[in-house]
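With one protein chain removed, the remaining protein chains of the complex are shown where they sit.
Letters A, B and C name the chains as they come in the text, with residue numbers starting at 1 for each one.
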Amino acid sequence: MEATTLQCLYKPRDYASDQEVKWCPGCGDYAIISAVQKTFSELNLKKEDVTIVSGIGCSSRFPYYMNTYGFHTIHGRAAAVATGVKLANPDLSVWMMSGDGDSLAIGGNHFIHAVRRNININLILFNNEIYGLTKGQYSPTSERGKITKSSPYGTVESPFNVGELTLGSKGHFYARVPDTDVKLMTEVMKQAYLHEGFSVVEVLQNCVIFNDKTHADITSKETKLNNQILLEHGKPMLFGENNSKGLLLNGLDLEVVTIGENGISEEDILVHDASAKSNVLHNLLIQMKLPEFPIAMGVIRNADANVYDKAFFEQMENQEQLSKYKSLDDLFMSGNIFTINS
Amino acid sequence: MEATTLQCLYKPRDYASDQEVKWCPGCGDYAIISAVQKTFSELNLKKEDVTIVSGIGCSSRFPYYMNTYGFHTIHGRAAAVATGVKLANPDLSVWMMSGDGDSLAIGGNHFIHAVRRNININLILFNNEIYGLTKGQYSPTSERGKITKSSPYGTVESPFNVGELTLGSKGHFYARVPDTDVKLMTEVMKQAYLHEGFSVVEVLQNCVIFNDKTHADITSKETKLNNQILLEHGKPMLFGENNSKGLLLNGLDLEVVTIGENGISEEDILVHDASAKSNVLHNLLIQMKLPEFPIAMGVIRNADANVYDKAFFEQMENQEQLSKYKSLDDLFMSGNIFTINS
Amino acid sequence: MKTTLESVVIKFAGDSGDGMQLAGTLFTDTTAVMGNSIATFPDFPSEIRAPQGTVAGVSGFQIHFGTSGVHSPGDTPDILVAMNPAALKANLHNLKPACTILLDSDAFSKKTIEKAGFGNNPLEDDTLSDFKVIEAPITSLTKSALTDLGLDNKTADRCKNVFTLGIVFWLFSEPLEQTINFFKQKFKNNPTIAEANIKAIKAGYNYALTIEAIKSSFTVLPAKKVPGTYRNITGNQATAWGLMAAAQKAGKPLFLGSYPITPATDIMQELTKHKWTKTRVFQAEDEIAGICSTIGAAFAGNVAVTTTSGPGMALKTEAIGLAVMTELPIVIVNVQRGGPSTGLPTKTEQSDLMQAVWGRNGESPVVVISASTPADCFDWAFEATRIALEHMTPVILLTESYLGNGAEPWRIKSLKELPEIKPLMLETKDANWQPYKRDNEKLTRKWVVPGTPEMQHRIGGLEKDECTGCVSHNPQNHELMVKIRKEKIQRVANFIPEQRYKGKDAKKLLVVGWGGQFGILFGAVNELQKEGKDIAFTHFNYINPLPKNTAEIFSKFDKIIVCELNDGQFANYLRALLPQFKYEQYNKIQGLPFTVKELKNKFNQLLEEK
Partner (left out) sequence: MKTTLESVVIKFAGDSGDGMQLAGTLFTDTTAVMGNSIATFPDFPSEIRAPQGTVAGVSGFQIHFGTSGVHSPGDTPDILVAMNPAALKANLHNLKPACTILLDSDAFSKKTIEKAGFGNNPLEDDTLSDFKVIEAPITSLTKSALTDLGLDNKTADRCKNVFTLGIVFWLFSEPLEQTINFFKQKFKNNPTIAEANIKAIKAGYNYALTIEAIKSSFTVLPAKKVPGTYRNITGNQATAWGLMAAAQKAGKPLFLGSYPITPATDIMQELTKHKWTKTRVFQAEDEIAGICSTIGAAFAGNVAVTTTSGPGMALKTEAIGLAVMTELPIVIVNVQRGGPSTGLPTKTEQSDLMQAVWGRNGESPVVVISASTPADCFDWAFEATRIALEHMTPVILLTESYLGNGAEPWRIKSLKELPEIKPLMLETKDANWQPYKRDNEKLTRKWVVPGTPEMQHRIGGLEKDECTGCVSHNPQNHELMVKIRKEKIQRVANFIPEQRYKGKDAKKLLVVGWGGQFGILFGAVNELQKEGKDIAFTHFNYINPLPKNTAEIFSKFDKIIVCELNDGQFANYLRALLPQFKYEQYNKIQGLPFTVKELKNKFNQLLEEK
C-alpha cells in the first residue's frame, strides 16, 4: 500500500476525459466515477497504463469519461475483451466496468470463467438491479416479485447473489460497497487493484429513473448504521450505533448479538479474515439478509490463489528456455524435408 | 416414491430407440444410458411424455438412443431449448443431457440461469473432464496442469467444481455419482425427477479414449470404499471398510474420524440433511477433496424452493381471472377508438 | 399520403411561471438557424394571473417547422410538452392521434391532478394509452443536475424549461451550440445563471440520450379511408397484437423468448401484459437463449416467436440454422436500427436485409418478409406466423425503428374476419408417417409434438435422412436435402399473392421499395403521377421468396430504381436473383427516413435523362 503514501502524480479530476458525462442527474454512477478517479490518483497510476473495458449499458459508458485508454465494447463481452487486452499486454492495469445485466445476464458466461481463471483484472459491477439503458426491465439481480416494464405482474424468478456466484465460480476477491460512500469505495477499489487475480467489486448503485431507492433500506442515512456491517480484515465484526452489535458463529449459522447483553463482550465477536483460504465463512457473510442480519460491506474475500496471466506467462518463459527450436526457420526445416533440384 | 412400487409399464430396454448406440466401446456413457432407462422404467414414465434435450458432444448424442421425444440441439444451448419446451408444455418430463464442455464452457450462461430460475428440468451432466467429441481438449473441469491436445505443457487454469457452481447459482438440487454404479445412478436420478425445480446430477464419467481413468482414484474397485462417501438423507455420514470412518464438524471445517478411535462413536457422526435450506454444510461436503477427504456421492442437496414454471403458470392463471379483457376483440376495441363512415 | 416528417408541430405547455415562452423561442431560433421554415403561435393565458396549476393558467407556445409546406403554426401538435397536469388537460382535446407527449412526472401529485380537473391520475388510467408518452421526472432531475452550483431552490426550479428543451433537442437531433451561446450572451453578467442554464440543457439532452428516448412518427390516413372502426397503433404494438391474433387463429398458445433491445423491447413489453391470453413471455438471459427457448417451444407445439434488433439478430445466427435444419416453425422479428455493431440504436435503417437472407453458415434458406406501415405490422406479423406454421419453416419479419415507434390509425380487425391458420400438426398415429416425410405440394414435414403417443422421434442439427430424419452422412442425401430445403422455401411463392404495382400505364420508370418507407415512396410517386409523369411504384413485402410475377412487372419498364435506407442491399439481392434487369439505386444512410422532396428530385432526374 506504499503507493498511497507517495505524492500523487495526478489529481482525481486529471483522470477525467474531455467528454461530457451523460448519466441522469442523481444517478449513482457519478459517485462511482469519483471513487475510481480518486483510486487511480491515490495509486499513482499513469493514465496511459490504464485500460478500461466495458460492455453496453448506462454503466458501460464509463470509459468515455476517463482520460485513459478505453473500450466500450458490445453487450456482455467486456470480460472477454479485457482478457485479450491483459494477455496481449500484462503490464497494463485493466479495469472492467459493467452492469448487472451486462455481466450477469448476457455476460454471465464470461463472468464466471474470468472469475474461475483468476485473471488479473478489476471488475466494478454496477448493480442497480435493473436494465437502465433499455429503460427498465428486470435483471438477474432484481428481487423476486419486482414490478418492472417487463414484469408488470412481478417477476417470478429469484435473483443471483453476486457474491455467492463469485465464490461458486471459485472467486478469490469479492467486495460489496454502497454508491453512497465514496471513501469506502475508494479504499475497496485500491484493495481490488492490489489483489492479484480477478477482483469483483459489487457496487449497490441507485438508478434514479427506473429503480429508485432499491437499495435504500441498506444505504439510506437513516438505516445504514443498523443495516450495514463494514467488514475489515483483522477487525471484529461490529456494527450499529456505537458498534454496539456484532456477529457470532452459532454452529454453522451466524447470529447477531448485542455487546453487553447475555454476557457478550467484544472479545466474543468474530474477527474478519478476508484472506482465509476456505470460503465458508465468507459465503455466510455474503448471504446475510435484511431484516435478520445487516448487509456485509467491504472486502469480504481477498485470498491468494494461482493467477492465470502469471501462470500463462511463466509457462511461456519456460518454453522459451526449453524449446528445441530457436527460430521459425528451425521449425520449418525440422522433420522430414526433401530437396528438389531443377 | 409410490411409482416405483407399482408394476412397471415398460422395461428399461423398451426405452431404447432403434438407433445403434455409437459411443466408443468402454465409454462411461453406456452405464449412464442404462441407468436412465432403468430410472424411466421404475418411474413408469410414458415414452411420449418424456423429452430429452441435449447440446453437442459425445454425451449429447444421447437422445438419439432413446425412444422418447428428443432434440440434439446446438453446442451449449440445451438448457435454453429445454426451457422453451417446458414453458410450452409444462406437463412434459424434460431431461437434459450434456457434457462438461457443453454445459460449463459454451453453455455456462444458460446453466447458471436455469439453476437460478429453478425450472423443473433434470440435468444429467456427463463430466469426463475433457472435450470428447472434438478429440481431447481440456474443459473447464479438467484438473490444473492436465496435459491435453490443447495444453501440451499442462493447463494453467483451475477447474470449476460443478457442485460449487450449482450452489453459487442458487441451486437446490445437486447430486454426484460415479458412472461405475448403475444402481446408485438410478436411485439418484429418481430423486432428481421427484425434485421440483432444476436438478443437477453430475456423473463422473470415464472417457476411455481421451481421458481414461481420470476419475479412477475415486471410482476404481480398489479405492472406492475409502475414497467415496455416499450421502443419504437422514443417515450418518459413514464410509470406508465396514463403515468404519465418518465425518465430523470441527468449527467450520469437516474432519474425517475413525469410529472407535478417540472415543468417537457412530452417534457423534454428522447426519446428512439434503433438504436443509442453508447450503453451508452442502458446500463443505461438495468441496471435500482427495486425499484428505473422501469424495461425496449421492444427493448432496435437495431443498425446496420456488419453482419457475410453477410460479409462471400460477401468474398466468391469475391473469386469466383478473384480466379486464375476455377476448382479443375486447382488447382491440379498448382505449380510444373512432369510426370512419364512407 | 404524407408523413409528419416533412414538417412538425411542437407545443410547449406549462404554468405561466414555467418559462414556456422562452423555451419555445429558443427552440425556434435553433431550428431557424438549421434552415427550416417556421411558423409559431405563442398562446398566453387570457387572465393575467390565472390560478397556478389550473387549465386557465396554462401558457403555451406552438412551433411549426419543417423543410417545406409550413404555411401556418399547424393545427395540432405532433409533440406536446406538458409541464403539469393542467397543461396536459388543456391540450388533450387537440392532439394528433398517437403523438408524443413529454411530461414532467414530478408535477403529477394528487393535488395538481385534481386541480387540473382530472378524475383519476391520467398517467395510470387509459387516458394516454393512445399516445407515445415520455414520462421524465423533470423537476427533480433538473435539481440534481444543478446541485453543484449551490442555487436556491427557486432558481434551480426555473431551469426546468431549459432541461425540457434539452430533451426536445435530442428528439429532433438538433445541436445545442446555438442555445448555449444564447445563454452565454444573455447571462454574461451572471455566469452562475448562464452555467445553470447550460448545465440544464445539456443534462436534459444527455438524459434523453441515455434512456434512448425515441419520438414516434405519425402517418396520416391515406385519402381514401376504408370505413370502419379505428384506433391508433404503433408498429411494435401492432406486431404484438398480430402475433397474438395469429396464435389464436392457429389454436395454439403463443410463446415469446426474447431479451430487451432497443427498438424491439416494446413488443415484448406489450405481450407480457397479456398473460391472460395464455401468452408465455420468457425474458431470457440473452438473445441466444431467447431464440433457443423459442425453438424448444416450437418443438413442443407453441406458436413460437423471438424478437430483437441488429446486434441481437447477429447473436441468433447459429440458432436460426438449427431451426432451418429441424424445419420447425418459428418467427423471428427484427426491428431494424442503424448499424453496423451497436451503431445508432435509436435511429432507423434497413440494413439487415442481407443478413436475413444470406447471413448464415451453410445453405440455410428461410422466408423473409417485411412490414410497410406501423398498422400493417399487424398483418405482416400475422402472415409471418401463418407461413411459419403452414410451411414448417423459420420466418424472419423485418420491421424498422421507424415503424416500431411510428403510429397510425389502424382499422380494428375482429378475430372473425381473420383467416384461419392451419398448423401442420399430426396428433394421432399415422402408419406411414416419418419425421421428415413430406407433403408433395409444399414439401413440408408434419409437426408432431412431444406428448403425442406412438410417434416419438428425435431431431437435431446434423444433416438428416430425407425421410426418416435420422442422422445421415450420405453425400447424395445431403445434396438432396439442400435442394429440398431451398425448394420448400421457393414454393411458398405458390401460396402468396402476386406482386402489385401502381401506374398501369407507365413505361419509363419503376420505383421499387420495401419495408417501412412505403408511405413516403408512395407519396412521392403519387405526386409525380398527378403531375402526369411516366412513373410507377411497386413495394415488396415478400423478400424471400419474391412473388412469382416480379420479373414480369420489372420487364415492363425502361428503368428500375430501388430505394432503401441502406447502401443497396435489396438492389444487390435483386441483381443476384433477377440478373436480367438493370437496377438504379437511391440510398440514404443517415438513420432518417426519406423525404418526399429528395425522392421527387431523384425520380425527376431519372425521368428526364434519356
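The rule is simple: a residue touches a chain if its C-beta (ideal position, glycine included) is under 8 Å from a C-beta of that chain, and two chains touch if they have at least 3 such contacts.
Since the model is a prediction, treat every value here as computed from it, not as a measurement.
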Visible chains in contact with the missing one: A, B, C
Candidate in contact with the missing chain, chosen from B:35, B:52, B:85 or B:106: B:106
Options C:184, C:411, C:575 or C:597, residue touching the unrepresented chain: C:575
Per the touch definition above, residue among C:122, C:329 or C:591 touching the missing chain: C:591
Residues of chain C in contact with the chain not shown: 173, 209, 310-311, 313-315, 317-318, 321-322, 324-326, 336, 338-347, 349, 351-352, 354-355, 358-364, 460-463, 473-476, 478-479, 482-483, 485-486, 566-567, 569, 572-573, 575-577, 579, 582-583, 588-592
Hidden partner interface residues of chain A, rising order: 17, 19, 46-51, 53, 56, 63-64, 66-74, 77, 79-89, 91-92, 109-110, 113, 312, 315-316, 319-320, 322-323, 325, 327-329, 331-342
Residues of chain B in contact with the chain not shown: 20-26, 56, 58, 61, 74-76, 105-106, 108, 131-135, 137-138, 140, 149-153, 208-209
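Please note the rule applied: only the chains that are shown with their structure count from here on.
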Identity of the chain that, by mean CA position, is farthest from chain C: B
For chain B paired with chain C, centre-to-centre distance based on mean C-alpha positions, whole Å: 43
Chain A and chain C: spacing of chain centres that average the CA atoms, whole Å: 38
Euclidean distance of C-alpha centroids - chain A vs chain B, Å: 30
Residues of chain A touching at least two other chains: 106, 108, 140, 153
For chain C, residues that touch 2 or more chains besides their own: 275, 285-286
